[in-house]
Every structure is written in structure tokens, then in C-alpha cells.
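One protein chain is absent from this view; the other protein chains keep their places.
Right, chain A next:
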Amino acid sequence: MNDMTPTKLKPNDFATDQEVRWCPGCGDYAILKGVQRTMAEMGARPENTVFISGIGCSSRFPYYMETYGFHTIHGRAPALATGVKLANPDLDVWIITGDGDGLSIGGNHMLHLLRRNLDCQVLLFNNEIYGLTKGQYSPTSRIGTRSPSTPYGSVDAPAEPCTFALGAGARFLARCIDTAQKQMPDILKRAHAHQGASFVELYQNCIVYNDDVFEPFTNKKDSANTQIWLTHGEPMLFAKGEKGLKLNRDDLHLEIVDVVDGDWEAAGVLAHDEKNRTLAQMLVEMRHPTMPVALGVIYCDPKPSFEQDVVTQNAKESAGKVVDLGALIRKGQTWEVNQKKLREQ
């Protein structure tokens, strides 16, 4: 804890004087609110917090956070954040990206950020569409998505963000929905507490170009049956505890089982183990409508972060070495010319 923390800041203290310019009804508003609330609840120090984004609707986010912020170029926020964090590991770095920015043009950087395990939080706003360029399909759009660039429906298979992240070597995975304001701060706090790269996929509704694409599993009415919120060590139950997830050992997949009278053990329901990578793999691949959508902290298994390892190695290799520029440039085999001689005129 920092002794110099001034009076506790409120969510509004993390808002800038800039007018927010997302479309009315955009899911980004809810996420902004959730992040600002999280900052206040965590007691984040604005001067120590840096929001770094790429390009796209979501990437305007830093302008609305009263912290340090860098709105960079398309897809490159992870690369820029890597430099920031290597130069000053004490900074608290948040990367804001979208499905296009983070998985299409910037997919390469996302892969390497995750495998290196840079200590930062990646909030990927997934709306399954290109918003800022006016509605073309994105790498997460489902097959058959009709858009200006795919008037007869897209034919290519979508990327699944959490599956990608897991494959890239992410050690922390979480999912949330833009409107899930009750759960969002706790998920973001867990992401923040995790040492290393924390990958958070946020289902975000684009009201203009892809409205209600997540509605089948985000609507409140059916949510008990369509969502499963995970807690480490707790049984994986949904439908008000009447259903649970069981491992089918014959062909290794999760299946839904009925839970009678709350006796989940008798039904063979698994407890969530967020350190189990294989389980995480099965959870992120559950699809609506055959399965509930996994939400909350899906995977969390920390290991030392990249910038800490770099700092440690830099210190170790520097220890005991004399820092003398004059000596450095004289290094190697040298010879002395003593007498001044004149070159030809």
C-alpha cells in the first residue's frame, strides 16, 4: 500500500473533461463506467496508471480516463506498452483494444505480448464487427455475417479470442459482458492483481453495425441458462444451481448434467480450477446455444513477468562491472602513437 495515497478518489475523478464521442447506446460507455469504478475501488493512483490503445472505437478510451494515456497506431498498442513497461516497470499499464485492432492488424503483437507475459491488463472489446470503418466484418464475426465488405455473408472461420490467448501462452483469462456492471469490477481487479499479462475479453454491443449479436446469451431473461459464472474452487453450476458441468471421460469434453436437490457432487459436477489449463481450454470453447457461455475468471496461473525478468537480468549482468565510458571505447587491442607526424600536405 502506498502511504502517500491522498483522499480516496471517486469514479468520476477518473473521468476527463473531454466529451465522450461513442454512439449513444454503445457498449463502450458501460465498460468505461466499469473501469472508472474499478479504478476508484482499487485506489488506483492516476499518475501511475497508463492506458494505451490502438485504433478503433474502443481505442478512443484513453482520452476519457484521467490518467496517463497513449492513443497509438492500429494494432500496435501491445508493442508500445512493452517499451513503456520495460522502461518503467512501476507503471500500471492497461491496453485497450478491439477484435480488429487486437486480433487482426495487431494479432502478431498480441501473440507475443501474451507469450512474453508482460505485466499488464489487456481489455479486448469484442463486438464482432469493424465499427469505426463503418461496419465491415471482423476476424471474430461468425460465418455468414453480412456486411458492406461481405454482402453475401462472410465465409471465413472466426477467431475465438480466449482460445487464441490461451494458445499464445496467456496465464490469465477472463470474460465479461459490457452490461455486467456487478461482476466487472471484481474481474478487472483480479486481472490487475495478476502478475503478468491478463487477457480480458469483453462482449461489447455495437448498437449501430452489429446490434444484439450477443443478445441470445446476454439477455437478462435467459441469462441463468445461457451463462455460467465461474469461481475458483466452487462447483461449476448454472440455471440457478439446477445444472452443472461434468467431464465426460469417454471423449474428454464438458457436458451438462442435472443437479438434484443441490447435490452437485452426486451429479459429478466439477469444481472450477482456474489453474487447470486443460479445463480452461474446454471452458472457452463452450458455445451458445448448446452450452452456457463461460464468464468470470477462467484461467489464472501466474509466473514471473517479462519485464521483471529483463530487469533482473540487466541487474545481474551489470553487477560488479565498472561503468566507465572512456574505458569502454578504449576496449580491445589498442596501440599508442607517441610522436606527432605530419601527413602529406
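Here is the rule we go by: a residue touches a chain if its C-beta (ideal position, glycine included) is under 8 Å from a C-beta of that chain, and two chains touch if they have at least 3 such contacts; residues count from 1.
Keep in mind that, in the parts below, contacts and distances are computed from a predicted model.
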item	value
Among "2-oxoacid:acceptor oxidoreductase subunit alpha", "Aspartyl/glutamyl-tRNA(Asn/Gln) amidotransferase subunit C", "cysteine desulfurase" or "Cell division ATP-binding protein FtsE", UniProt-listed name of the chain not shown	"2-oxoacid:acceptor oxidoreductase subunit alpha"
Of A:Lys33, A:His112 or A:His288, the residue in touch with the unshown chain	A:His112
Contact partner of the left-out chain, one of A:Gln36, A:Thr67, A:Gln121 or A:Ser154	A:Thr67
Residue in contact with the excluded chain [from A:Asn12, A:Asn88 or A:Asn248]	A:Asn88
Interface with the undisplayed chain - residues on chain A	16, 18, 46-48, 50, 52, 62-63, 65-73, 76, 78-88, 90-91, 108-109, 111-112, 310, 313-314, 317-318, 321-323, 325-326, 328-344
